[in-house]
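Every protein chain of the complex appears in place save one, which is left out.
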Amino acid sequence: MSTISKRLRSLTAMGAIGTTVALVLAGCGARAGDEAAAGGTSAAPSCVDTSGSAVKLGFLNSLTGGMAISEKTVSNVLHMAADEINAGGGILGKKIEYVQEDGATDWPTFAEKTEKLLTQDCVAAIFGGWTSSSRKAVKPVVEKHNGLFFYPVQYEGLESSPNIYYTGATTNQQIIPAMDFLKAQGVKRLFLAGSDYVFPRTANAIIKLYAAKLGIEIVGEEYVPLDKDDWTSQVAKIVAAKPDFIFNTINGSSNVGFVKAYYDAGLKAETTPIISVSIAEEEAPAMGHEVTGQYASWNYFQSLKTPTNPKFIESWKAYPNSSGVTSDPMEAAYISLYLYKALVEAAGSFDVDAVNAAAKKNAITFDAPEGKVTLDGENHHISKPGHIGKINSSNQFDIVWASDKFIEPDPYLEGYDWFPADIRKQLVDAAG
Amino acid sequence: MTDASLVVTDLRVEFSGFVAVGGVSFDAHPGEVRFLIGPNGAGKTTCIDAITGLAKGTGSARLGEKELLGKQVHKIVRLGVGRTFQTASVFDELTVLQNLDIAAGRHRSALSLLRTRRGVDPSIEQALEETGLAGELTTPAGILSHGQKQWLEIAMLLVQDAKVLLLDEPVAGMSQDERTATGELLRRIAAKRIVLVVEHDMDFMRRYATRVTVLHQGKVLSQGTVADVQADPKVQEVYLGTADAIAVGTPNRKED
Amino acid sequence: MDALIAPLLNGSAQGALLLLAALGLSLTFGQMGVINMAHGEFLMIGAFAAYLVQQVITASNLSIPVALPVAFVVAGLFGLLLEVTIIQWMYRRPLDTLLVTVGVGLILQQAALQIFPSQGVPVEKPGWLDGQLNILGYEWPLRQLFTILLASVCVAALSAWLKYTSFGRRIRATVQNRDLAETSGISTRTIDRLTFFTGSGLAGVAGVAASLIGGTNSQMGAQYIIPAFLVVAAGGIGQLKGTIIAAWAVGVALSYFAYWTTGSLAQVLAFILVIVFLQLRPQGLFTVRTRSLA
Partner (left out) sequence: MTKPRTTGPKPWISLSGIGVFAVLLLAVAPLVLTDHWLNNLGKYCCWAIAAVGIGLAWGRGGMLVMGQGVFFALGAYSMAMHLTLETAGDRIPGFMVLYDPLAPLPMFWEPFRSAGFTLLAIVLLPVVMAGILGYALFKRRVKGAYFAILTQALAVALATLISSTIRETGGDTGLSDFKYFFGFVLNDPANKVMVFLIAAGLLIVCLLAVWQLYRSRFGELLVATRDAEERVRFLGYDPANVKLVAFVVSALMASIAGAMFVPIVGIITPAEIGAAASILMIAGVAFGGRASLFGPALGAMAVGWGQSSLGSTWPEGWTYILGLLFIVVILFLPNGLSSLPSRFPGRTRPKPDVPPTPAIAAAELEEVRA
């Protein structure tokens, strides 16, 4: 090796290191404690341009990978809602021009795409997501850029953000009604079965607290990884525990395996029924007749008799790419776009701060297929009716229970004395 | 240490019940070109495998005072035992120089391994001279001729400073000229080392062997000089049916 | 008693499903050295085939018995197509077949997602599988017994085929010495294709069994591929009896771990168990005298 190249080598290495150090030092921005001085936490000015005849919105769901199974429908119904709104004249007279992005079942991709939608495509708001992981990935990004994100799926609550609107149920609108229903059914022994991730774990933590108050004994708790279908071992434990009812927080395809193993083991809806919070009209057909007679807790069912529901079902059935049935997450996604329209029109502007201010000032409502929902301007959730449905042989739900009024959203369960105040305080503090 | 000999005593190798080598004893000394011959399945290569740790054998194989059996392959090599394979196995992607450099390199410290090679080791130059590969220094080994690959292998053994060279069919597939050159090379390097050759080529054996061991069905059939062995009626009996094969040699034939 | 019997029986059924998934691999991976990461997707194809059969034959009592051979042939044909178009060029590069088939798997998954309802489709269990068998006080689901029977039949058929038919003998000859087999007049091309067809077809049969246990959707194959490979590796390459024992052991271990710990931890522990086992016995349970891979 010649000395020239040796020198060249060390020169390059030193050059590279030197450049890096110099650039890094030059690039130093705000340090902890002087955010205000550097404007660290206030976002760069928004690049959203609504001066033309259109407004750009971002749609973000997993169209590929494992979650595409569920999320594709949400994405399709958003397109339908956009088409409807456009046909009706748009928002503030501006046509919706949507940018569809694929989260690819990869949470960092959700973060990346959110940033892209906000800073490259300059969308006024983003709609979509499904898993809590995707929402948690999006949250810091929309907060950083002061964007808006509309999240359409029931979730574990204990969260709020000035930049997120939640149109799915929080726990007191789905889990707690389900527990009230169980209490009314005289359930004494409850078994908890869930997928091993955040929503079921959190939901079950809340269920256990409430069950203690209601005097329902939790006779067992089992989790299986989200991507595993085989529930035989766990169902054997359920059989041994002899519960009156099973509270099912399993998500996705694993539900099919659970119901099959349940049925195989000789458990029946007549003796040991299941109440689910993730099986809707979309999921039920994939489980065949074995899921007939089981219960689900949702706010919306296709079988609901409300003034606006028939039109919603009809439009969806006529929509290309339609799956033919409507379900709660779809309906919540449908609401989200209309809610945004109502918010913007109340604010008279697409500006995020103006929209948030309008949310606080007015009681924004929308005649949703589940009924007339009202937005809570403080916690950005909506009021919802609680419903329990029983799956019939055509995979539709017969409504067997309904809450007497719309349930106000309470993500931090502040209205429930059995929820320990110290946990709430710590959670709120941590959210910061 | 130059007078250390390779002494194999009652070597046995079994493969799940099948006795490939059943109690073979022989020795090899510096200065001689020792041949191991025998028909198919006689256990010749297996003997080498056992000595080099590739196959598990019982009995004894000593180099000087050191027992070889039971040691790991690379540890046996470090005691000075080197071998070649039936088909030349050199590093095709690397140049002749790189091949030899690796062979010469096992004494190097870990740190020096991380440095780039500068210049050519004297031992490598010497080996290149010896094997006539000096002109091919930067040729990728993959495009060498068959004979050259075999020589490169031998050169690698030389730079690795092997005291014992176990050569498995070194002239298989070689032209007559290459065989002669290889034979001369073996004679030269045997002067200071132990050279043990497994071979089918009887003609080559006759020309270059100093002593011969004939194996048959895992056992020693006969031992001695070329003339002794050829005169042995047992050997003639065994080889009767396969006389043609022995006379012609069967290059590129798989054994066992 | 129940605490010991239930996991044993459940685990045996889980092992039988693993065995079904691994059986095809033990042919394509064990005998041919091809690392087919799309094997899970062939399993998925078998499950979808069962669904399609049920659309034609609506009586599920009959449709599942019909679906088994159909799934075998359909998945087998997909395998054959893969062999002819891609794998046949790669026999000298076993490790690369792994990556190529990862690509094939990705494409098949996405295609299934777009062709079928994204939530998946139902495959109905035949009525004669409803019910349980009381074994030492444990009500053992008949469906599990069916999985074990199906696996046993497949193993018996496969080993008889390998042992007693001339095709089977040729496969074994080709595996043991490809060059020699070729010179003895065996068309190794035909053998390769047939082996791959059979191996993939077995994945299809496993798919029917899997469709009775879990969901039938685009993602279903992914959960079987790694465990199936681990089973084949732990059993010893090209060793049917090793694969059987390994599958059973992994199934039972999974089941006991799930009984004692949680479902997630059971998966982790079972994986670690196999990995440690393979560290101790890199050649698997049974060693065969053949060329080692790569």
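Assorted remarks:
We just call them A, B and C in the order they show up, numbering each chain from 1.
Heads up, the rule we're going with is that contacts are C-beta pairs under 8 Å (C-beta built on N, C-alpha and C of every residue); 3 or more make two chains touch, one makes a residue touch a chain.
Nothing here was measured: the structure is a model prediction, and the numbers come from that model.
For the omitted chain, the shown partners it touches in the full complex are A, B, C. Although one chain is not drawn, the whole complex shows that of A:198, A:241 or A:354 it is A:198 that touches it.
The hidden chain makes contact, of the residues B:23, B:105, B:132 or B:224, with B:105.
Residue C:90 is the one among C:50, C:90 or C:194 that touches the chain not shown.
Checked against the full complex, the candidates B:115, B:192 or B:234 give a single residue touching the omitted chain, namely B:115. Within subunit A, the residues in touch with the undisplayed chain are 1, 4-5, 8-9, 12-13, 15-17, 19-20, 23-24, 27-32, 35, 38-41, 44, 63-65, 100-102, 104-109, 111-113, 115-116, 119-120, 131-133, 136-137, 139-141, 144, 158, 196-198, 201-202, 205, 223, 225-226, 420, 422-423, 426-427, 429-431. Counting over the whole complex, subunit C has residues 29, 33, 35, 86, 89-90, 92-96, 98-100, 102-107, 109-110, 114, 222, 226, 229-230, 233, 262, 264-265, 267-268, 271-272, 274-275, 278-280, 282-283, 287-294 touching the chain that is not drawn.
With the whole complex as reference, residues 15-16, 49, 52, 54-56, 72-74, 77-78, 82-83, 85-95, 98-99, 101-103, 105-106, 108, 112-117, 140, 142-143, 156, 160, 254 of subunit B touch the missing chain.
Quick note on the criterion: only the chains that are shown with their structure count from here on.
The mean-CA centres of subunit A and subunit C are about 36 angstrom from one another, to the nearest whole unit.
For the pair subunit B and subunit C, the distance between mean C-alpha positions equals 46 Å.
One inter-chain figure worth recording: subunit A and subunit B are separated by 71 Å, centre to centre, where each centre is the mean of the chain's CA atoms. Across the assembly, subunit B contributes no residue that touches 2 or more other chains. Residue positions of subunit A with contacts to 2 or more other chains are absent.
Taken in their complex, subunit A has these residues touching subunit C: 64, 66, 68-70, 72-73, 196, 222-225, 227-230, 232-234, 236-237, 239-240, 253-257, 260-261, 263-266, 282-283, 285-290, 323. Only residues 2-3, 6-7, 10-11, 13-14, 17, 110, 113, 117-125, 129-132, 138-139, 141-144, 210, 212-220, 222-223, 254-255, 258-259, 262-264, 266-267 of subunit C touch subunit A when the two sit together in their complex.
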